[in-house]
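Incomplete set of chains, arranged as in the complex.
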Amino acid sequence: MPDQTLAVENLHLWRGERHVLRGVTFSLGRGTCLEISGANGSGKTTLLRTLCGLIYPEEGRVLWNGEDVREDLSAFHASLAYLGHEPPLKSDLTPTENLHYWLGVRRLLGKGELLAALERVGARPFCERLVRTLSAGQRRRVALAALALLPVPLWLLDEPTTNLDVQGRELVGELIAEQLARGGMVVAAVHHGLPEAVRNVTRLDLAA
Amino acid sequence: MAWTWFHRFGSPPHVYRLAARLTPWFAWPAALCIAAGLWGGLVLAPPDYQQGDGVRILYVHAPSAWMSLMVYTTMAVAAAIGLIWRIKVAHAVAASCAPIGASFTFAALVTGALWGEPMWGTYWEWDPRLTSELVLLFLYLGYMGLRAGIEDTQRADRASAVLAVVGVVNVPIIHYSVTWWNSLHQAPSVMRMDKPAMPPSMLLPLLLMLLGFTLLFVALLLVRLRGEVLARERAASWIREVVSV
Amino acid sequence: MSSFFDMGGYAAFVWPAYAVTLAVVFLNVFWARRALARSRAEARRRLQMQGEPS
Amino acid sequence: MSAIAVAPEMLQERARTGALGAARLALLRDLQLAFRKRSQLVQPLAFFAMVTLLFPLAISPELARLRELAPGVLWVGALLGSLLALEFLFRDDAYDGTLEQYALSGQSLTALMFAKTVAHWLLTGLPLALMAPLAALSLGVPAAAVPGILLAVAVGTVALSLIGSIGAALTLGIKRSGALLSLLTLPLSLPVLIFGARATQLAIHGAPFVAPLELLAALAVLGGTLAPLASAAAVRISLE
């Protein structure tokens, strides 16, 4: 695999009156993790959404392997996974169905593989129940299964440990650690630090 | 290349100042043309041999109708440019067009209806030309409604631009409706390839009105454009100069 | 002269048509100028907001 | 560790789903959801039934006269029926982040939007088309006209769904989008209504109805090429 890097040059973004991203600049190599911290409303989510090309910055560029991601967005998207504040699940489908449709759109998915991932995140016991009957943390776990099933080079995670119990928090740590060990990259927005398991982390603090 | 050119032209301060400077050069000629056209249409032009003085409505109807189409086309083109090259000023142009176009579409509908009663014996008929012009009005309204519905200017720009571009299919329908379907409505008598079928005494006032309305549109556009450009600029030093006078 | 206003019996249609069109013209001028004035005022307000530390 | 077992290295390119497979899944998903919560399935039909059922009630039911009205009734019913369902086409997906994931799937968003629109047609247009003959007969239309009507409604609703998808995508992220949605959609769908009604009328009078039907088909094709592009663009914008 070619050496991969994510580089961000001097991003500027306004939201309404507010100058949210004021010249964000960093670069990230294989096997490393970027921890974005900052007060509520400092722009973590906005930055993540800008990184994955959902929002166009008014200034600055996002470079993937040295070239502007806008050149070929869908190729870039194919190599990243984004988890936002809310798990993107249909409450009228079961976890299994949800993953089948959500991830099936991206990659060919075996039933066994799917169940293995659900097992991995401890979602196996309730994988055949409608998501609407699941607890907040159980939904989050189902969403985490997506990470186990998408070993793409770049993960963008927005407060991945929300609603998770102690053991769930460790699980997130393991998943990230494996991704890094695999040579992947992780950008995660967190308030109270990443789980212990995660090594070689660089920090980026967005002053509010 | 186009890209750089657009961006130089698209620089807001440049546009703002240019618009301010150009406005009078369109406004006054427009006033002159319209005045002359009115005089010509109401007084000099002869009554039609069959329509009598009713034909004088032509001098306000055709220009309004023509405006309704031209303004929409301008709007759609500007919107497309804004969408493709992400140029704020283009969006500003599109946004400025909508209210102007809507009002002239309204005028075209009303004057047409007022002409229809004596000529066709009815104010309104569900005829292709008439219907499609009404659709045009609704398109303008939809465009403005969509803009009103979205707070964030940038999203409003881009969303309404998509609508404007989609709606442009209606323009040829309006224009050719009379030739495609057997319509009550007049076939094109001026806007057509071969030489127009009208005596100069009728043609001249009509052309004056057309020219006058077009100039007026440009003038109105330039005025509104300045406002829209200002609304899209944040924390730019040049704003202080231009507004604090 | 009265024949001019009579418009050969079409007065009831011709004059309203002209009235509406001219009304639209003048309203447009008025509206455009008002829109510009408003956004200038708005821009001024924003500048002042940035002026004071927030 | 299983998750790793299946993908020891980074996900291989060949493991990716093709554009067609992706579209297929998007389509199936919407169908399954609709069958889970049947309201979206039944409502347009029930509404259509009401409209056609209502007229004999609202007007003194003289078959002769009803027959004249049939086209109007059918088409207004069809138009409003599919409009009713439009509201749901993207709204839920926007709420729960599905659209976001579609936009980030690396697949052509246009293809996915097209799939969603097809699903919408299968859930509203097709049932309407199948019900149209019944409605028509109940309005006293001669049986000979049935195939023509069925064809016209089927083709027409395709165009309606496509046009509607643009409006639905544009009004995402707007509060109380219902009225605005119809303000955007109805003007664009007027041609469909006109040609559709004309085709139906001709069919009822046993006249050849190919000409308007061709126009309908043309509209459908035009929509099929433009609408997905437009709605994909609109969706992207709504996510900004």
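Going by the order they are written in, the chains are A, B, C and D; count residues from 1 in each one.
Note that a residue touches a chain if its C-beta (ideal position, glycine included) is under 8 Å from a C-beta of that chain, and two chains touch if they have at least 3 such contacts.
Predicted model, so just to flag it, every value in this text is computed and none were measured.
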If every copy in the structure file is counted, the formula becomes A x2, B x1, C x1, D x2
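By our rule, only the chains that are shown with their structure count from here on.
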Between the Cα centroids of subunit B and subunit C the separation in whole angstrom comes to 15
Expressed in whole Å, how far the mean CA point of subunit A lies from that of subunit D is 34
Distance between the CA centroids of subunit A and subunit C (whole Å) is 53
The positions of subunit B in contact with two or more other chains are 234-235
Residues of subunit C that touch two or more other chains sit at 46
Note: in the complex, subunit D contacts subunit B through residues 166, 170-171, 173-175, 177, 180, 183-184, 186-188, 190-191, 194, 222, 226, 230, 233-234, 237-238, 240
Seen from subunit B, its contact residues with subunit C in the complex are 34, 38, 42-43, 47, 52-54, 56-57, 60-61, 63-64, 99-100, 103-104, 106-107, 110-111, 114-115, 117-118, 216, 220, 223-224, 226-228, 230-231, 233-235, 239-240, 243-244
In the complex, subunit D touches subunit A at residues 1-7, 9-11, 15-17, 21-22, 25-26, 28-29, 32-33, 36-37, 92, 96-98, 100-108, 112, 239-240
